[in-house]
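Notes follow the structure.
Selected chains from the complex are presented in situ; the others are not included.
Chain IDs A and B follow the sequence of writing; residue 1 opens each chain.
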Amino acid sequence: MRVLVLHGPNLNLLGEREPHIYGSQTLAEVNEQISTEARQLGLDVQCEQHNGEGQLIDALHAARKQYAGVIINPGAYAHYSYAIADAITAIGLPVVEVHLSNITSREPFRRKSVTASACRAVVSGLGASGYVLALRALAGTLEK
Amino acid sequence: MRVLVLHGPNLNLLGEREPHIYGSQTLAEVNEQISTEARQLGLDVQCEQHNGEGQLIDALHAARKQYAGVIINPGAYAHYSYAIADAITAIGLPVVEVHLSNITSREPFRRKSVTASACRAVVSGLGASGYVLALRALAGTLEK
């Protein structure tokens, strides 16, 4: 079973960007951690990162036929991209939204996620291990 | 006389995506229907679809010198893309906005179209035939 992990804008700078908020692991290290967990769960995981809204929509569309589920960290797009939300709804796959930090305890604009409404579940504030837990959650769902 | 038809994000999934809202015609079928009508009206029509906000702006800019009018379905960008709205104003062509569903009877965030303010007219809720009517409307305008 295949799962796509989609990292949104600015996540390529992970580890260097505001480490007090986002942690000091690089994206490569996070992806490695996700892959290790995936192997243990018997899942085939693919990780991608895009800064463009259209690129993320393209990636979601491409996932439609090739993956059984998606984990997305839409970054700041979570707060205004109805186009990504529509893409999540359109592809009909189970999607889990992950945020590294607890978005409810930061700036007001980060408290609302318009993409989360289109997802099945949201995990926020667990740092990189949020991806791992989302993977587990998705694995549980996909097995059913 | 040439008219550009611009389809925005997620419209490439037409026919597969929430058919109870967006209908069961594919984008190719819709484009075919538009082209047929265009031929009858003596118009030369070009159809494009892009998921990226920047790509749609690029396409609008490119239309400036090559087309006499534009029909745009900005999809969810309609609700927040002031950049596309600026592009519509910037190119100075008559632009008609089309929405397949009646956006005023859906979720609150869909009730406001920031791109529509920059357009000459809006057609919403007529499904694929909305494009055809917009084409007619534009033809009438261009003839004057």
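In this section, a residue touches a chain if its C-beta (ideal position, glycine included) is under 8 Å from a C-beta of that chain, and two chains touch if they have at least 3 such contacts.
This one's a predicted model, so the numbers in the text were calculated from it and none came from an experiment.
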| field | Full complex, copies of the single sequence (shown: 2) | value | 12
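Everything that follows uses one rule, which is that only the chains that are shown with their structure count from here on.
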| field | subunit A-touching residues of subunit B, taken from the complex the two chains share | value | 8-10, 12-13, 16-18, 50-55, 75-77, 79-80, 109-110
| note | In their shared complex, subunit B is touched by residues of subunit A numbered 52-55, 57-58, 61, 64, 80-83, 85-87, 89-91, 114
